[in-house]
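For this depiction, one protein chain was excluded, whereas all remaining protein chains were kept in their positions.
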Amino acid sequence: MKRLKNRKANDFRTITLEVGVVPNADGSAKFGFGKTIAIAAVYGPRKVYPKWKQRSDRALLNCVYSMVPFSTTDRCRPGPSRRSTEIGKVITDALAPAIFLEEYPKSVIDVYIDVIQADSGTRTAALNAASMALADAGISMRGLVASIAAGKIGKEYALDLEGKEEDASACDIPVAYMPTNKKITLLQMDGDLPVKDVVNIINLNIKACEKIYEKQRQALKARWDK
Amino acid sequence: MASKKEEIENRKLILPGEEIISSIDYLPGRNCFREGNSIYSKKLGIIHVTNRVISVIPLSGAYIPKAGDMVIGEVSDIQSNGWIIDIKAGHDAYLPLSGVREFIDTNKTDLSRVYAVGDVIYAKINSASGDSIQLSMQDTRARKFVSGRLAKISSAKVPRLIGKEGSMIKLVKDRCKCRINVGQNGLIWFEGEDEEKAIKIFKMTEEEAQKDGLTDKISKI
Partner (left out) sequence: MNRLDKEYITNMSSKGTRMDGRKLDEFRKIMIEKKPIEKAEGSARVKLGKTDVIVGVKMGIGTPFPDRPDEGVLMTGAELAPLAYSKFETGPPRADAIELARVVDRGIRESGAIDTKKLCIEKGEKVWMVSVDIQIINFDGNLIDAASLAAVTALWDARLPTYDKKTDTIDYEKKTTKKLPVKSKPVAVTIIKIGDNLLVDPNLKEEETMDCRLTVTTKDDGNLCALQKGGISGLSVEEIQKAFEISVKRGKEIRKKI
């Protein structure tokens, strides 16, 4: 089976990035893989409500992932779902290693991510946007986080699955990666595939993450280097 | 990913996690960290080297309160022994009775007669840690503003607006014939003849703090 739009195994969709898209936020960014677009806004470090939840040794990180009702093919009801709650948690765990949380005790860093158009790869777009938004917010970080997913269609690996490709793929493996210290901070899998393939896909994702990281850097720098 | 850096590019724009230098001859200062032999940036900002200390000056981000800073804030609530002050940071600050110059007998005086909700004050941060920010009006510069206007810039741009030993802010005061007080939290109080010019300058500083030639641009307005 051929990929959509004649994409090759390790072609990802056209990426769009924009920093500072929500002026009210401490930091914000928009990131898109083709039609999939996510907007992330960071507020913090700030007060924890309720107070008893705060930690005296470090900040709490609260990433909230939401899909906007008109983002999907069939309208999705507003409000959290089990899926969006899980994704929020997985994104929080993917970004926490990148942040010097110990610098902000008794505070919370809120990261709100709204997916305004969904065409597969929403959690990876959300992560890419959130990572840039955190840097834009001046939060102390060990490095940026880049993310992408891949699968296998027929005999070929397929990077950055798009729309219907997800159904044709034997698996969906999203990865988040910090190029500055070479650590993987998010890894999930849906599918049925031998170990060798999974390892290959992870490496395919990592190479792509390095390219995405370059684009994130350029977008952040472009904001200031006019 | 990072190639071994031999030389520091002072005043270069750097991102979190990017390597500044691979050398043990330097110390990581503000917003930097060392790993192995290299020093990396923690934030999006400009590299700054003084003697053997490398720091990164952030370009954006919320104000992080520091003891000793003068800040401008709004009274948002009054409690039995002090006032809650909104300093436009992640946490509200607190001005206790003990921080006020005059002696106040709470049995006789309603605290709102000293500072009421909505009042704007210039105060000093006595202590700041975690979620506790304590203010004081004991500093000679501290006061309540009864007239004038407020503007806001990113707290990251405040050092640029003030300038080396206050040189930039003095220039702005002279050119606009305004009295100006700048809070480290980014809030600015001003009052005088050419307030519109002052606003233009604040906006310009916000947009071009990281570039060269800002002083010249401002002199030419």
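A and B are the chain letters, set down in written order, and residue numbers restart from 1 in every chain.
Methods note: a residue touches a chain if its C-beta (ideal position, glycine included) is under 8 Å from a C-beta of that chain, and two chains touch if they have at least 3 such contacts.
Fair warning: this is a prediction, and the values are worked out from it, not measured in the lab.
Shown as candidates are A:64, A:96, A:168 or A:206; the residue that touches the absent chain is A:64. Of the listed positions A:75, A:89 or A:207, the one in contact with the omitted chain in the full complex is A:75.
Taking the complete complex into account, residues 21-25, 35, 39-41, 43, 46, 64, 66, 68-75, 78-79, 110, 112-114, 116-119 of chain A touch the chain not shown.
In the full complex, chain B touches the omitted chain through residues 74, 118-120, 145, 147-150, 189.
Note that only the chains that are shown with their structure count from here on.
Separating the CA-averaged centres of chain A and chain B is a span of 32 Å. On chain B, the positions that touch chain A within their shared complex are 1-2, 13, 15-18, 31, 33, 35, 40, 42-45, 58-62, 64, 90-92, 129-132, 156, 210. Interface residues of chain A facing chain B in the complex, by the touch rule stated above, are 26-27, 44-48, 51, 54, 56, 98, 100, 105-107, 135-144, 178-182, 210, 217, 220-221, 224-225.
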